[in-house]
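Quick one: the structure is below, and I'll ask about it shortly.
Excluded from the complex is one protein chain; the other protein chains are retained at their positions.
As written, the chain order gives the labels A and B, with residue 1 at the start of each chain.
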Amino acid sequence: MKNLIQQLTEISSPSGREQNIRQAITDHIRPYVDQVQVDALGNIIAYKKGSGGKKLLLDAHMDEIGFMVSHIDDHGFIRVEPVGGHMPLRMPNQRIRFEHGAIGCFFYESEELSKHLADYQQVTFDRLFVDIGAGTKNEALSRVRIGESATFHPLFHDMGGKVMAKAMDDRIGCAIIIELLRQCSTPWYDLYLVFAVQEEVGLVGATTAAYGVHPDLAIALDVTSTGFRDLPKGLKRIPMKLGDGPAIKIQDRSMIADARLNQWIAQTAEEHHIPYQYEVLPFGGTDGGAIQTTKTGVITTTLSIPTRYIHSPCEMIDINDVHHTVQLLSHIVKKPFDS
Amino acid sequence: MVIRTLSNLPGVSGHEEPVREYLWEESRAFIDNHWIDSMGNLILLKKGTSCSKKVMMLAHMDEVGLMVRHIEKKGTIRFSTLGGIEPSVLAAKPVIIHGKENIPGVIGMKPIHLQAPEEIKSPLKKDSLYIDTGHASDEELKRLTQPGDPITFDTPFAPLGQLWKGKAFDDRAGCAILLETLKMNIQPAYDTFFVFCVQEEVGLRGSRIAAQRIEPDLAFVFEGTTACDIPLVDPHRWTTQLGQGPAFTIAHHGLVFQASILQSLSTLAQENQIPFQWKQKIAGGNDSTPISKAGVGCITGSISLPVRYIHSPASLMSPKDYEATLRLSELILRKQSNFFTHDGRLS
Partner (left out) sequence: MADEKQLLNDLCSISGIAGREHQVIEKISQTVAPWTDETKLNTLGSLIAIKRGAGPEHPRLMISTHIDEVGFAVSSREGHGFVRIEPRGGIDPKVLPGQILHIIGQNETTPAVVCTIPPHLLLQEERKSILPYEKLLLDTGLDEDDFKKKINIGDPVVFEPYFKALGGKKIAGKSLDNRASALVSIKLLEALQRTKHGWDICCVFSTQEEVGAKGAETAAYEVQPSCAIAIDVTFGDQPEVQEPKAYPLGKAIPVGVGPNFSKPLQKLIFSAADEEGIKVTHEPMPYPAGTDASSIQTIKEGIPTALISIPLRFMHSPLEMVDENDIRSAVRLLQAVVKKLDHDHREGFSWL
């Protein structure tokens, strides 16, 4: 499992540029499914036949937050635009890797010594630049092109019980679905496995994939934040914790999850002695929000993997939460839901 | 001149009728079928040699403007903005209220002499502005206009140096390009839907239902976009520059454009010596987002004419960009098969 997580998180595939991760995931799932399709926007929609005749859509998004090259100046310094939700304050001194392999680091504009700290505190992407060590515009252009995509530089690290990498959001969801397919023989549900594009810029891929499938039930897999129970003086409005099991979504900014489905999932977890927690998140959203309002509506929830430092190069998860989520899903797909 | 006429026509979001009527009259001789839907989108079909694919070419008819909110006893009019307008560009500008008849007015404000020192220093607030039509009471005015009536800037189209000056280039420029392309009477390879849509400026709403109706395989959005190539601003914030040709969007709010469409567009332009530029910032969004997300999704390209001082009473654009965009638009229609591989998939 850790090898799989390492392989998936080390691939750079920001929103809209998912070709590499799409290839890797397709290779992994092909032996275990009946059909693999790629739609117009680039979503993978895989199908595995079940015995019960109802459709369950499992979604994980395969894109990650990243950057787009917007400008190169005469001295070879590069300006980038954020793709997805970035905090500019986290950028200075971060390493960035471009689509065609160039590596650079972020720094910020600051002309007056007395304002050096203030400039940092108020930094925006307009005031951030990337240094790839090029001396001239032409040298920079030989390595990086306008419009080229980039991501954080990957640095996977296995810490034993915990694992740290960029793009856990949401390669961990992708890894869980792949592992589920490896373990699960015949599901009750007809499974539609969606690896969605462009979640980070506005739930784009899940919208069209769900429209095409129009499932009876849907579960999105994504990451969620942790707070005061998990970190020294962590956020007080966030009770989730690493190691307490998958978090069943109750609400976030994109969705009020279906209460009946949540109850059924919690029951399933209890029957099989799988730990779980609930998630009430005051911000953020997942593909579940887009799937829920498809056509006449879809019974939808999200299972979240508690993750520290989301949208940074150091996203950290607990491997037990991952195993427990796979376990829980393997029971869910075998048992009809009755509201 | 098509762009002159279109720029001068009034058509804020929800009140696009004058623009639609003009476009319909001008284009009706060149099309095979047409629809006007419940929100007022004008959808025109130009049949292709094959009906196996559907291509959509879209521009929005609406412009930003104001809306009558309340008519006060002493004859002044309070308004809301309709679309993203900074109050700072409104002070002391001429406008036209489109009620039962056209009522000219000016946006009034307190003279600088009477402003408190802190008022002088702080940006204008929308609530401190009002429209003065010269009417001394609400009696006459209430017969001519009512809350909800649209208001446009009164800025006649005219050349300005090497450029054009006018209101509503966002997106009458796109409408003009598509109308002129349509009138070339080219038969495309595939069924092509020219869509002049409503309500882009209030949430990208018209294009959404048009795309849900058509469910195209491939779509092109023709837009007026921000150009900020002025000396006050560092070049990396310019977004686009006037005179450098149409701008192709790589990513904007809510959507990253597919690498394949960017490749096809830039190759088409290069092979035909048409200048183009990349839109350099993600700022803003357009109809491409709801179109891409409609139904099971489609591939979309966004081609924009750079416009300085967009969403203000007086914007500027370059005739050179217009010419280049028109040539590109013609080529997109003539060479539709460039965008598909030989086995009919999108390349």
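Heads up, the rule we're going with is that a residue touches a chain if its C-beta (ideal position, glycine included) is under 8 Å from a C-beta of that chain, and two chains touch if they have at least 3 such contacts.
Keep in mind the model is a prediction, meaning the values are calculated, not measured.
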item	value
Chains still shown that are in contact with the chain withheld from the display	A, B
Omitted-chain contact residue, chosen from A:298, A:317 or A:333	A:298
Absent-chain contact - pick from B:9, B:44 or B:67	B:67
Residue of B:18, B:108 or B:147 touching the missing chain in the full complex	B:147
Touching residues (missing chain, whole complex) on chain A	236-237, 239, 250-251, 255-259, 262, 278, 280-282, 292-293, 295-299
In chain B, positions touching the absent partner	13-15, 36-39, 41, 67-70, 78, 80-82, 146-148, 198-199, 202-203, 205, 208-209, 212-213
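Basically, only the chains that are shown with their structure count from here on.
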item	value
Chain centre separation (chain A, chain B; CA means) in Å	35
Sites on chain A touched by chain B in the complex	14-17, 19, 39-43, 68, 70-71, 73, 79, 81-83, 126, 146-147, 198, 201-202, 204-205, 207-209, 211-212
Chain B residues touching chain A - in the complex, by the definition given at the top	217, 234-237, 250-251, 253-259, 262, 278, 280-282, 289, 292-299, 346
